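Below you'll find the structure, written out as C-alpha coordinates, and then a few comments.
One chain of protein is taken out of this complex; the other chains stay put.
The letters A and B name the chains in turn, as written, and every chain counts its residues from 1.
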(Lines give C-alpha, C1' and ligand atoms only; values in the text may rest on other atoms or scores of the structure.)
Protein backbone atom coordinates (compact mmCIF):
# COMPACT_ATOMS: atom_id res chain seq x y z
CA UNK A 1 0.00 0.00 0.00
CA UNK A 2 1.26 3.43 -0.90
CA UNK A 3 0.24 6.81 0.46
CA UNK A 4 -1.31 9.35 -1.91
CA UNK A 5 0.41 12.56 -2.93
CA UNK A 6 -1.92 14.42 -0.58
CA UNK A 7 -1.08 12.17 2.34
CA UNK A 8 2.66 12.44 1.73
CA UNK A 9 2.27 16.21 1.45
CA UNK A 10 0.38 16.28 4.73
CA UNK A 11 3.20 14.37 6.44
CA UNK A 12 5.65 16.98 5.16
CA UNK A 13 3.57 19.96 6.22
CA UNK A 14 2.71 18.59 9.66
CA UNK A 15 6.37 17.91 10.37
CA UNK A 16 7.30 21.41 9.27
CA UNK A 17 4.57 22.83 11.52
CA UNK A 18 6.05 21.18 14.59
CA UNK A 19 9.61 22.05 13.53
CA UNK A 20 8.57 25.71 13.44
CA UNK A 21 7.09 25.37 16.92
CA UNK A 22 10.41 24.26 18.41
CA UNK A 23 12.41 26.89 16.55
CA UNK A 24 9.87 29.51 17.58
CA UNK A 25 9.93 28.83 21.31
CA UNK A 26 13.72 28.70 21.69
CA UNK A 27 14.22 31.92 19.75
CA UNK A 28 11.18 33.76 21.19
CA UNK A 29 9.85 34.27 17.66
CA UNK A 30 6.33 35.35 18.58
CA UNK A 31 5.36 36.21 15.01
CA UNK A 32 6.20 32.66 13.92
CA UNK A 33 4.45 31.08 16.89
CA UNK A 34 1.24 33.07 16.38
CA UNK A 35 0.44 31.13 13.21
CA UNK A 36 0.94 27.61 14.57
CA UNK A 37 -1.98 26.96 16.95
CA UNK A 38 -5.74 26.54 16.58
CA UNK A 39 -7.73 29.10 18.57
CA UNK A 40 -8.90 26.33 20.92
CA UNK A 41 -5.54 24.60 21.44
CA UNK A 42 -5.38 22.38 24.52
CA UNK A 43 -2.02 21.88 26.28
CA UNK A 44 -1.04 19.44 29.03
CA UNK A 45 2.72 19.10 29.63
CA UNK A 46 3.46 16.78 32.54
CA UNK A 47 7.08 17.54 33.46
CA UNK A 48 9.13 16.19 36.32
CA UNK A 49 8.71 19.11 38.68
CA UNK A 50 6.05 21.09 36.81
CA UNK A 51 2.76 20.73 34.97
CA UNK A 52 1.55 23.06 32.25
CA UNK A 53 -2.19 23.01 31.59
CA UNK A 54 -4.01 25.59 29.51
CA UNK A 55 -6.57 26.14 26.75
CA UNK A 56 -6.60 28.71 23.97
CA UNK A 57 -4.10 30.26 21.62
CA UNK A 58 -3.77 33.56 23.47
CA UNK A 59 -2.99 31.75 26.72
CA UNK A 60 -0.47 29.55 24.94
CA UNK A 61 1.34 32.51 23.40
CA UNK A 62 1.45 34.30 26.76
CA UNK A 63 2.70 31.17 28.49
CA UNK A 64 5.47 30.73 25.92
CA UNK A 65 6.56 34.37 26.00
CA UNK A 66 6.95 34.14 29.78
CA UNK A 67 8.71 30.78 29.78
CA UNK A 68 11.36 31.55 27.16
CA UNK A 69 12.54 34.79 28.73
CA UNK A 70 15.80 36.72 28.79
CA UNK A 71 17.08 34.81 31.83
CA UNK A 72 16.70 31.46 30.11
CA UNK A 73 18.71 29.57 27.52
CA UNK A 74 16.71 26.74 26.02
CA UNK A 75 17.02 23.98 23.47
CA UNK A 76 13.91 22.00 22.60
CA UNK A 77 14.43 19.45 19.87
CA UNK A 78 11.50 17.31 18.74
CA UNK A 79 12.54 14.07 17.09
CA UNK A 80 11.36 10.95 15.38
CA UNK A 81 7.77 11.85 14.44
CA UNK A 82 5.13 9.15 14.04
CA UNK A 83 2.36 10.94 12.13
CA UNK A 84 -1.03 9.33 11.41
CA UNK A 85 -3.78 10.88 9.30
CA UNK A 86 -7.12 10.38 11.04
CA UNK A 87 -9.35 12.28 8.56
CA UNK A 88 -9.10 14.65 5.64
CA UNK A 89 -8.18 17.53 7.93
CA UNK A 90 -7.11 15.84 11.15
CA UNK A 91 -4.00 13.98 12.21
CA UNK A 92 -2.12 12.75 15.25
CA UNK A 93 1.57 12.82 15.98
CA UNK A 94 3.99 11.29 18.45
CA UNK A 95 7.32 13.06 18.96
CA UNK A 96 10.26 12.42 21.23
CA UNK A 97 11.69 15.55 22.86
CA UNK A 98 15.18 16.33 24.08
CA UNK A 99 15.41 19.56 25.99
CA UNK A 100 18.03 21.60 27.79
CA UNK A 101 16.87 24.47 29.95
CA UNK A 102 19.29 26.81 31.71
CA UNK A 103 17.73 29.20 34.21
CA UNK A 104 20.25 31.99 34.76
CA UNK A 105 18.35 33.47 37.68
CA UNK A 106 18.02 30.21 39.64
CA UNK A 107 21.35 28.95 38.25
CA UNK A 108 19.92 25.57 37.33
CA UNK A 109 20.60 23.35 34.35
CA UNK A 110 17.85 20.90 33.38
CA UNK A 111 18.21 18.12 30.83
CA UNK A 112 15.26 15.93 29.96
CA UNK A 113 13.24 14.00 27.46
CA UNK A 114 9.54 13.49 26.91
CA UNK A 115 7.03 11.83 24.60
CA UNK A 116 4.53 14.16 22.92
CA UNK A 117 1.07 13.08 21.81
CA UNK A 118 -0.37 15.73 19.53
CA UNK A 119 -3.46 16.38 17.45
CA UNK A 120 -3.36 18.56 14.34
CA UNK A 121 -6.21 20.19 12.45
CA UNK A 122 -6.23 21.84 9.02
CA UNK A 123 -7.82 25.28 9.31
CA UNK A 124 -8.26 27.41 6.20
CA UNK A 125 -5.93 25.08 4.33
CA UNK A 126 -3.14 25.29 6.91
CA UNK A 127 -2.16 22.63 9.47
CA UNK A 128 -2.22 23.84 13.09
CA UNK A 129 -1.48 22.27 16.46
CA UNK A 130 -4.86 21.62 18.11
CA UNK A 131 -3.83 19.58 21.12
CA UNK A 132 -0.45 18.77 22.61
CA UNK A 133 0.49 16.71 25.65
CA UNK A 134 3.67 15.17 26.91
CA UNK A 135 4.96 12.94 29.64
CA UNK A 136 8.54 13.02 30.81
CA UNK A 137 10.78 10.02 30.17
CA UNK A 138 13.57 11.40 32.31
CA UNK A 139 14.54 14.73 33.78
CA UNK A 140 17.72 15.68 35.62
CA UNK A 141 18.16 19.03 37.34
CA UNK A 142 21.58 20.25 38.46
CA UNK A 143 23.05 23.51 39.68
CA UNK A 144 24.58 25.37 36.73
CA UNK A 145 28.32 24.69 37.12
CA UNK A 146 30.21 27.76 38.29
CA UNK A 147 32.85 27.35 35.58
CA UNK A 148 30.34 27.29 32.70
CA UNK A 149 30.70 30.24 30.33
CA UNK A 150 27.60 31.23 28.38
CA UNK A 151 29.23 32.42 25.16
CA UNK A 152 26.04 32.80 23.09
CA UNK A 153 22.57 33.61 24.35
CA UNK A 154 19.94 34.58 21.80
CA UNK A 155 17.06 34.69 24.31
CA UNK A 156 19.00 37.26 26.33
CA UNK A 157 18.11 39.76 23.62
CA UNK A 158 14.98 38.25 22.03
CA UNK A 159 13.23 37.03 25.19
CA UNK A 160 11.10 39.11 27.56
CA UNK A 161 13.13 41.08 30.07
CA UNK A 162 12.34 40.65 33.80
CA UNK A 163 10.13 43.77 33.90
CA UNK A 164 8.06 42.54 30.96
CA UNK A 165 6.98 39.23 32.50
CA UNK A 166 3.32 38.65 33.34
CA UNK A 167 1.60 36.25 35.72
CA UNK A 168 1.22 32.76 34.22
CA UNK A 169 0.63 30.96 37.51
CA UNK A 170 -2.80 29.93 36.21
CA UNK A 171 -1.11 27.80 33.52
CA UNK A 172 1.82 26.18 35.33
CA UNK A 173 2.11 24.49 38.69
CA UNK A 174 5.31 23.34 40.40
CA UNK A 175 5.39 20.00 42.11
CA UNK A 176 7.88 18.15 44.25
CA UNK A 177 10.46 15.99 42.50
CA UNK A 178 9.10 12.59 41.43
CA UNK B 1 14.47 11.67 -11.40
CA UNK B 2 11.60 11.38 -8.99
CA UNK B 3 10.76 8.56 -6.60
CA UNK B 4 7.46 6.72 -7.03
CA UNK B 5 4.60 6.94 -4.57
CA UNK B 6 5.54 3.50 -3.32
CA UNK B 7 9.15 4.47 -2.76
CA UNK B 8 8.22 7.66 -0.94
CA UNK B 9 5.78 5.66 1.18
CA UNK B 10 8.50 3.15 1.99
CA UNK B 11 10.80 5.96 3.14
CA UNK B 12 8.03 7.16 5.46
CA UNK B 13 7.27 3.73 6.89
CA UNK B 14 10.88 2.72 7.39
CA UNK B 15 11.58 5.94 9.26
CA UNK B 16 8.55 5.39 11.46
CA UNK B 17 9.69 1.81 12.16
CA UNK B 18 13.01 3.01 13.51
CA UNK B 19 11.37 5.89 15.40
CA UNK B 20 9.21 3.34 17.19
CA UNK B 21 12.30 1.32 18.07
CA UNK B 22 13.90 4.23 19.89
CA UNK B 23 10.69 5.20 21.67
CA UNK B 24 10.14 1.56 22.60
CA UNK B 25 13.52 0.93 24.19
CA UNK B 26 13.63 4.08 26.33
CA UNK B 27 10.10 3.53 27.66
CA UNK B 28 10.40 -0.28 28.02
CA UNK B 29 7.38 -0.69 25.73
CA UNK B 30 7.73 -4.43 25.07
CA UNK B 31 4.43 -4.68 23.18
CA UNK B 32 5.61 -2.03 20.73
CA UNK B 33 9.07 -3.56 20.36
CA UNK B 34 7.70 -7.07 19.68
CA UNK B 35 6.38 -5.95 16.28
CA UNK B 36 9.55 -4.29 14.99
CA UNK B 37 12.05 -7.09 14.27
CA UNK B 38 12.29 -9.96 11.82
CA UNK B 39 12.50 -13.36 13.51
CA UNK B 40 16.11 -13.69 12.36
CA UNK B 41 17.31 -10.21 13.28
CA UNK B 42 21.09 -9.85 13.58
CA UNK B 43 22.53 -7.26 15.97
CA UNK B 44 26.11 -6.02 16.38
CA UNK B 45 26.52 -2.87 18.47
CA UNK B 46 30.17 -1.95 18.92
CA UNK B 47 30.17 0.50 21.83
CA UNK B 48 33.10 2.11 23.58
CA UNK B 49 33.27 -0.23 26.55
CA UNK B 50 30.79 -2.91 25.43
CA UNK B 51 29.79 -5.02 22.46
CA UNK B 52 26.32 -6.40 21.86
CA UNK B 53 26.11 -9.35 19.49
CA UNK B 54 23.05 -11.54 19.08
CA UNK B 55 20.71 -13.19 16.60
CA UNK B 56 16.96 -13.69 16.76
CA UNK B 57 13.96 -11.67 17.84
CA UNK B 58 13.46 -13.41 21.18
CA UNK B 59 17.07 -12.79 22.17
CA UNK B 60 16.77 -9.15 21.09
CA UNK B 61 13.64 -8.60 23.17
CA UNK B 62 15.26 -10.24 26.19
CA UNK B 63 18.41 -8.18 25.75
CA UNK B 64 16.41 -4.95 25.54
CA UNK B 65 14.22 -5.76 28.55
CA UNK B 66 17.34 -6.33 30.65
CA UNK B 67 19.22 -3.30 29.38
CA UNK B 68 16.46 -0.71 29.87
CA UNK B 69 15.70 -1.63 33.46
CA UNK B 70 14.36 0.20 36.49
CA UNK B 71 17.83 1.36 37.57
CA UNK B 72 18.48 3.06 34.24
CA UNK B 73 17.39 6.33 32.69
CA UNK B 74 18.03 6.36 28.97
CA UNK B 75 17.63 8.59 25.95
CA UNK B 76 18.34 7.11 22.52
CA UNK B 77 17.63 9.48 19.66
CA UNK B 78 18.23 8.29 16.10
CA UNK B 79 18.77 11.11 13.65
CA UNK B 80 19.34 12.02 10.05
CA UNK B 81 18.35 8.83 8.23
CA UNK B 82 19.82 7.96 4.86
CA UNK B 83 17.44 5.31 3.51
CA UNK B 84 18.09 3.39 0.28
CA UNK B 85 15.69 0.91 -1.31
CA UNK B 86 17.61 -2.14 -2.48
CA UNK B 87 14.67 -4.23 -3.74
CA UNK B 88 10.89 -4.33 -3.64
CA UNK B 89 10.94 -5.50 -0.03
CA UNK B 90 14.45 -4.69 1.17
CA UNK B 91 16.16 -1.48 2.17
CA UNK B 92 19.19 -0.15 4.01
CA UNK B 93 19.45 2.75 6.41
CA UNK B 94 22.17 4.83 8.01
CA UNK B 95 21.26 6.67 11.22
CA UNK B 96 23.23 8.85 13.59
CA UNK B 97 22.56 8.16 17.26
CA UNK B 98 22.81 10.42 20.28
CA UNK B 99 22.39 8.62 23.56
CA UNK B 100 22.41 9.39 27.24
CA UNK B 101 22.51 6.49 29.68
CA UNK B 102 22.34 6.99 33.45
CA UNK B 103 23.03 3.88 35.53
CA UNK B 104 21.61 4.57 38.98
CA UNK B 105 23.20 1.50 40.53
CA UNK B 106 26.73 2.21 39.27
CA UNK B 107 26.12 5.96 39.46
CA UNK B 108 27.53 6.58 36.00
CA UNK B 109 26.42 8.99 33.29
CA UNK B 110 27.32 8.06 29.70
CA UNK B 111 26.91 10.35 26.69
CA UNK B 112 27.73 9.10 23.24
CA UNK B 113 27.04 8.97 19.56
CA UNK B 114 27.18 6.22 16.96
CA UNK B 115 26.51 5.50 13.29
CA UNK B 116 23.97 2.76 12.59
CA UNK B 117 23.99 0.63 9.45
CA UNK B 118 20.69 -1.20 9.20
CA UNK B 119 18.87 -3.54 6.86
CA UNK B 120 15.09 -3.66 6.65
CA UNK B 121 12.81 -6.29 5.17
CA UNK B 122 9.09 -6.15 4.40
CA UNK B 123 7.40 -9.19 5.96
CA UNK B 124 3.67 -9.71 5.46
CA UNK B 125 3.39 -6.17 4.17
CA UNK B 126 5.11 -4.58 7.17
CA UNK B 127 8.67 -3.22 7.33
CA UNK B 128 10.84 -4.80 10.03
CA UNK B 129 14.43 -4.36 11.22
CA UNK B 130 16.38 -7.36 9.89
CA UNK B 131 19.92 -6.32 10.72
CA UNK B 132 21.34 -3.49 12.80
CA UNK B 133 24.92 -2.57 13.60
CA UNK B 134 26.60 0.49 14.95
CA UNK B 135 30.04 1.88 15.64
CA UNK B 136 30.65 4.55 18.23
CA UNK B 137 31.76 8.00 17.10
CA UNK B 138 32.45 9.14 20.64
CA UNK B 139 31.55 8.02 24.13
CA UNK B 140 32.23 9.77 27.43
CA UNK B 141 31.56 8.13 30.79
CA UNK B 142 31.48 10.14 33.99
CA UNK B 143 30.40 9.54 37.58
CA UNK B 144 26.82 10.78 38.00
CA UNK B 145 27.26 14.13 39.77
CA UNK B 146 26.19 13.96 43.40
CA UNK B 147 24.12 17.12 43.09
CA UNK B 148 22.00 15.83 40.17
CA UNK B 149 18.33 15.40 41.01
CA UNK B 150 16.43 12.84 38.95
CA UNK B 151 13.00 14.51 38.86
CA UNK B 152 11.37 12.20 36.32
CA UNK B 153 12.17 8.56 35.66
CA UNK B 154 9.74 6.58 33.54
CA UNK B 155 11.89 3.41 33.42
CA UNK B 156 11.83 3.31 37.23
CA UNK B 157 8.24 2.13 36.94
CA UNK B 158 8.09 0.62 33.43
CA UNK B 159 11.48 -1.15 33.39
CA UNK B 160 12.30 -4.53 34.89
CA UNK B 161 12.98 -4.42 38.62
CA UNK B 162 16.27 -5.89 39.93
CA UNK B 163 14.64 -9.23 40.85
CA UNK B 164 13.19 -9.60 37.36
CA UNK B 165 16.47 -9.41 35.46
CA UNK B 166 17.76 -12.43 33.59
CA UNK B 167 21.22 -13.40 32.38
CA UNK B 168 22.13 -11.72 29.09
CA UNK B 169 25.88 -12.24 29.36
CA UNK B 170 25.71 -14.31 26.17
CA UNK B 171 24.71 -11.18 24.24
CA UNK B 172 26.90 -8.45 25.71
CA UNK B 173 30.56 -8.31 26.58
CA UNK B 174 32.37 -5.54 28.43
CA UNK B 175 35.72 -4.37 27.19
CA UNK B 176 38.36 -2.00 28.44
CA UNK B 177 38.06 1.63 27.44
CA UNK B 178 39.33 2.35 23.92
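The rule is short, and it goes like this: contacts are C-beta pairs under 8 Å (C-beta built on N, C-alpha and C of every residue); 3 or more make two chains touch, one makes a residue touch a chain.
The shown structure was predicted, so the numbers you read here are calculated from the model rather than taken from an experiment.
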Residues of chain A (touch criterion as defined above) contacting the omitted chain: 4-6, 8-9, 12, 16, 18-20, 22-23, 26-27, 73-75, 77-79, 98, 100, 102, 125, 145, 147-155
Missing-chain contacts mapped onto chain B: 1-5, 8, 11, 47-49, 79-82, 94, 96, 98, 111-113, 115, 135-143, 177-178
